[in-house]
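Encoded as structure tokens, here's the structure I'll be asking about.
Note that this complex is displayed minus one protein chain, with the remaining chains in position.
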Amino acid sequence: MSNAVSALNSASFEGFATVTETGLRGMITLRGDLSSAKLKAAVKAATGAAIPDVRRVTTGKDGMAAWMSPDELLILCDYASVNDTIATLTAKLTGEHALAVNVSDARAVFRIAGDGAREVLAKLAPVDLSAGAFQAGDFRRSRIAQVAAAFWLNDDNSFELVCFRSVAQYVFDVLKVSAQPGGEVGFL
Amino acid sequence: MLTLQCPYCGVDAEETELHAEGEAHLKRFGPGSSDDDFETYLFMRENPKGVHFERWRHSNGCGKFFHAARSTTTLEVFGTYSAQTYEPPQDIKDKITAKYPGWSWREFA
Amino acid sequence: MRRYSAFAIAREAARFHTGWERAWRSPEPKKKYDVIIVGAGGHGLATAFYLGKNFGITNVAIIEKGWLGGGNTGRNTTIIRSNYLQDPSAAIYEKARSLYETMSQDLNYNVMFSPRGVMMLAQTQSEIRGYERTAHANALQGVTTEFIGPERVKELVPIINIDGPRYPVLGALWQARGGTGRHDAVAWGYARACSDMGMDIIQKTEVIGVRQEGGKVTGVDTTKGPIDCDKLGLVVAGNSGDLANMAGFRLPMESVALQALVSEPIKPCMDVVVMANTVHGYMSQSDKGEMVIGGGTDGFNNYTQRGSFHHVEETVRALVETFPIVSRLKMLRQWGGIVDVTGDRSPVIGKTPLGNCFINAGWGTGGFKAIPGGGWATAELIAKGEPGPLSAEFGMDRFIEGRFIDESVAAGVAH
């Protein structure tokens, strides 16, 4: 895997919040019946994480699970272990109608950190990002300016954001515009 | 600028997260159907001044299609519901009836 | 009718304009007319006018629920062009355009037709091919257009940014004799002429029912009581579905909001109409100096005449990109109108399931530019009971046969 590079090679920008492309990440689209015991066991076995509630992320020792839709999770893990994780999922889901597919290279991940992180996102996403409305562990699919994206809030008050790899530069650019010094809003 | 609640992920999604997908509860006519039925399926539209049952997709969101009952004159939303239904749920129909006694829409009222 | 002229103005000026007569009468409805037209917008009034002028039918009432010209006729961005791809469209829009050229003289009312030229920008290879195809089609249709290069675009529109980083301008389809007109004046001019022919324009009167007997129309019920007629024309853009429901049939149409906006006025800086379909925006400058701007329709059924703001946003950012100097202009006013959009986005002019009831509808975003042509064709349809060559292809039967008139093949959006 020595040839593998992430979309923006861990580019970073320091504004009134810090925006960083986080490098390669293992990501798996898992579609199936989220209420089934088998799927629950598979996700547990693969990541250690429980099935997340609607619009939440859960964390286990080997990865995270994010609620994408009523029949879809996004599984996050180390880039290097993604094939093993898929193998575990697939093995545990034998006989069940489900789909687990590697999308690690189809996406880019950004971290937005710092006191202004909420406001940087709130300039681009039609989402209530106030502290009362969006809390650690909350996960939201929406748009960032003109492209689809998903993001969640970590316990350390930083956001992580996933978008398609082809628009990584666009997303980075609009996040940079949002985080420009002097652009603090003072609302969130 | 509409806001509709996605019945799948519970988000009060503003229109920019959504995509309008036209009239709901159309019955598909395939090979073997009459010309009239096929034309009705593809082109003839209720287009009411009043409550409209329509399809939306939470395209910048959970990706699911859903149905909405919405007034085209006041933009009041009587409810959103699963796309996997043949007609609107009773509670939504009741809500519409309370507001517009005697309304009807194609095969249901 | 007293003629309008510079001399008339001078004469009236001497007596402080106290002598001007009404532009149109305001009569009470008669019991019966030969023809009732529902809808005193551009198409309705033009239909009535050509019924009188071309067919001598003047026992006509035009019934309007609001005020004449108050629908889409008075809400559009006033673009007039005929550079359409498909033969039936090119024929009716070119007929309309040519009638606009002499309309001020024909009606003795200055509608300020300004053939300043309309260009549709090509910003992708497929748009180039689409517009070159249109240019070739137009050459055979008797519509004068040409495909021009980016340098010529820049020469005609100095404020345009032809080297935009995202979508450089690769050329344009140019119709030099397209342009703009004063939308209200078109309705007022036709109304004055219709009234002068003895037709009754009945405003603030709503049609609430369509009367029929034996499968044929016999009249309408209105908020001023029933009125009988031999023939009925429904020409009610934005309300066609509602009227069709009253008459007992459904239409292959949906009603959606289309928005427009204007800037504050500035000195003349753009002498042509520019349409940029890749980025979804078009713009011209009015005689007052306002930049007149439009974009695409909303996706959902709507009768509120208020659209969704994100479409305004999309249009404005397209224009800021295409014309960078507008960034520091300000939006003065935005508004919406309701347009009827058909399954192939082309209009319907034709018979209906109800005998002697005819319809002109579904113009989508193209209604204003078609007014004289649509009126001409609808008058012929009503007078003869059968479509003439201009409307022959626009009947509703095309949806059953799968015979569509699709203009979107050349350009993403049809305006």
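Chains here go by letter, A, B and C, matching the order in which they are written, and residues are numbered from 1 within each.
Basically, a residue touches a chain if its C-beta (ideal position, glycine included) is under 8 Å from a C-beta of that chain, and two chains touch if they have at least 3 such contacts.
In this text, contacts and distances are computed from a predicted model.
**Q** According to its UniProt entry, is the unseen chain "Multiple resistance and pH regulation protein F", "NADH-quinone oxidoreductase subunit 12", "Sarcosine oxidase subunit alpha" or "Membrane subunit"?
**A** Protein name of the absent chain (UniProt record): "Sarcosine oxidase subunit alpha".
**Q** In the intact complex, which of the depicted chains does the undisplayed chain touch?
**A** Taking every chain of the complex into account, the missing one touches A, B, C.
**Q** Pick from C:N59, C:N110 or C:T218: which residue touches the chain that isn't shown?
**A** C:N110
**Q** Determine which one of A:T22, A:S36, A:S81 or A:Q146 touches the chain that has been left out.
**A** The one listed residue touching the chain not shown is A:Q146.
**Q** So which bits of chain B touch the chain we can't see?
**A** Contacting residues on chain B, toward the hidden partner: 1-4, 14, 21, 28-33, 35, 38, 42, 55, 57, 59, 63-65, 74-77, 83-84, 99.
**Q** Give me the chain C residues in contact with the hidden chain, please.
**A** Residues of chain C in touch with the missing chain: 4-6, 8-10, 12-13, 16-18, 20-26, 66-67, 69-70, 74, 87-88, 90-91, 101-102, 104-105, 108-110, 112-116, 123-126, 128-137, 139-142, 146-147, 159, 164-167, 179, 182, 184-185, 188-189, 203, 263-269, 278-279, 285, 287-289, 304, 306, 308-309, 312-313, 316-317, 319-321, 324-335, 389-390, 392, 398, 400-404, 406, 408-410.
**Q** In terms of residues, what is the contact footprint of the unshown chain on chain A?
**A** 1-7, 24, 29, 31-32, 71, 97-99, 101-107, 119, 122-130, 133, 145-147, 164-167, 169-170, 173-174, 177-178, 180-185, 187
We take it that only the chains that are shown with their structure count from here on.
**Q** If every chain is a node and each touching pair gets an edge, what shape is that graph: line, ring, star, complete or other?
**A** Here the contact pattern is a line, an open path with two ends.
**Q** Per the centroid of Cα atoms for each chain, what is the distance between chain A and chain B, given in Å?
**A** Using C-alpha averages as centres, the distance is 32 Å.
**Q** Provide the C-alpha centroid distance between chain A and chain C, rounded to the nearest whole angstrom.
**A** 49
**Q** By residue number and range, which residues of chain A touch two or more other chains?
**A** none
**Q** If we count contacts the way the header does, which residues on chain C are in touch with chain B in the complex?
**A** It comes out as residues 239, 241-242, 245, 250-255, 298-304, 308-310, 342-343, 399-400.
**Q** Write out the stretch or stretches of chain A touching chain B in their complex.
**A** Touch list, chain A to chain B: 54-55, 67-70, 72, 126, 140-143, 148.
**Q** For chain B, which residues are in contact with chain C within the complex?
**A** Touching chain C: residues 1-2, 15-16, 19-20, 22-23, 35-36, 39-40, 42-49, 52, 54, 70, 72-75 of chain B.
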